[in-house]
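Since the structure comes first, as structure tokens, the remarks are kept for the end.
Shown here: the complex without one of its protein chains, the others still in place.
Coming up: chain A.
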Amino acid sequence: MPVILVSSDSQEFKVDKEVAERSILIKNMLEDVGESDSPIPLPNVTATVLTKVIEYCEHHRNDPVQVPDETDDPRKRSNDIEEWDMKFMQVDQEMLFEIILAANYLDIKPLLDVGCKTVANIIKGKTPEEIRKAFNIVNDFTPEEEAQIKKENEWAEDR
């Protein structure tokens, strides 16, 4: 049964119910609304981002719903992004953040996880200068402050 989603710029997307229900927000909405065919407005998601999100949900439509595991060690998780997801996330930074925010709004936990892990992977293994360049961050420390912090954290260079 198709569900119609409407992005913030009034573009309509027709998706299967199963695909749309990967988003807990939409799932709850559909339960509330019942069998009506009215389109679901998503005022916080633009069309380009919604396309990407729908693409993800389509690919993962058959995944089992994950039970949140409280005892999961968050440090372990960063390594295991599957290949398709990794390719999916090879977008520019702007889109990456938009996808994460959309996944947060639509409550699609696996997509949110993948997005956050991708950001973490950008940070990992880079020198501070490289991180600043990747995120366009202005270094607002004075040279003296920076030198002092660097000296205090010398030990981190070796690891």
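Please note the rule applied: a contact is a pair of C-beta atoms (placed from the backbone, for glycine too) under 8 Å apart; a residue touches a chain by one contact, two chains touch by 3 or more; residues count from 1.
The rule we apply is simple: contacts and distances are computed from a predicted model.
One chain of the assembly is not displayed; among "F-box domain-containing protein", "holo-[acyl-carrier-protein] synthase", "Cytoplasmic tRNA 2-thiolation protein 2" or "Mediator of RNA polymerase II transcription subunit 4", its UniProt protein name is "F-box domain-containing protein". The chain not displayed touches chain A at residues 73-78, 93-94, 97, 100-101, 104, 112-113, 116-117, 119-120, 123-124, 127-128, 131-132, 134-141, 146, 149-150, 152-159.
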